[in-house]
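Here the complex is missing one protein chain, while the rest keep their positions.
What follows is chain A.
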């Protein structure tokens, strides 16, 4: 118990909590890397985690949600504007206050890495940025189709575990996080956290290398699988967590044992400085604010001036508008036209055979 006389800080018994976690705000980056109707479960996974995180206190302004968002209004959806996570349509995770920051074709590896490292063009709005500082705890959740060392983004590109580790290292260099929890629910998910090397990272995956993560249950009316097993049991666990809960990370590691998940979930804590048993779930999934009582006030005696004239307001140039307008178009790398190389080689071979004739080939070989 700390007591500083006559001043603003009164430390009660939560002094330990104030110092032990060292964070003042929480962020969450939730990414669903698949599109198309048969990947319904990945969108339901991400939305369920989004709902839990919002329920536990993280506001929309601190959540970056990246979804293909083609489920709720898909032509094949028998119940439009809904995404269900339980069979028999028990829980609609889409709701009416979902704020998707990157939707559709904006969910690319490049945008994901730009969000993490902060290298966004200046015209990007605030809601699409990860404005974390050195006292932010960040939760990153990825789901989709993955393999040994890579994760597939929207069926057209992939991110490798080396790139991810490098992105986290760049975040660390710029002190963009205090602690980071990385959860991945894909096949062979453990390969994605093998290459991490920055401090204060904790990682959880739904399956080991060589194993597949399986989906939970199909709904016969909708016709697709609704959730993946790991996220389903993760959510069951999170439903018991409330903002004042004291559950710690060791409980999270026990979620979905092999009997329920069929795959073996893995975790990695060697880069994390604190002991996982002392890390609260709400340190990452919720947003518990530290508060201090204000004990001082300044004595103001001047009367309020009459604001007679409207002052000419000057607006600080917050966006470099002239730079944005006059931006040169992005330099695209030049590629030779398709088939060019094939045609070039055909020409070379034709000329060669014409000059020397086939029978002279033995001079060369």
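Operating definition for what follows: a contact is a pair of C-beta atoms (placed from the backbone, for glycine too) under 8 Å apart; a residue touches a chain by one contact, two chains touch by 3 or more; residues count from 1.
As a convention for this text, contacts and distances are computed from a predicted model.
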In UniProt, the chain not displayed here, chosen among "Palmitoyltransferase", "AP-3 complex subunit delta-1", "Proteasome subunit beta" or "Phosphatidylinositol glycan anchor biosynthesis, class S", goes by "Phosphatidylinositol glycan anchor biosynthesis, class S"
Sole contact to the chain not displayed, among A:170, A:245 or A:260: A:170
Missing-chain contact, candidates A:220, A:291 or A:325, resolves to A:291
Out of A:46, A:77 or A:117, the sole contact with the unshown chain comes from A:117
Candidate in contact with the missing chain, chosen from A:220, A:244 or A:358: A:244
Contact with the hidden chain, among A:96, A:270 or A:299, goes to A:299
Residue by residue, what part of chain A touches the chain that was omitted? 2, 4-15, 18-19, 22, 24-25, 57-61, 109-110, 113-114, 117-121, 125-126, 129, 131, 133-135, 160, 162-163, 166, 170, 173-175, 243-244, 287-307, 316, 318-319, 341, 345, 348, 356, 360, 363-365
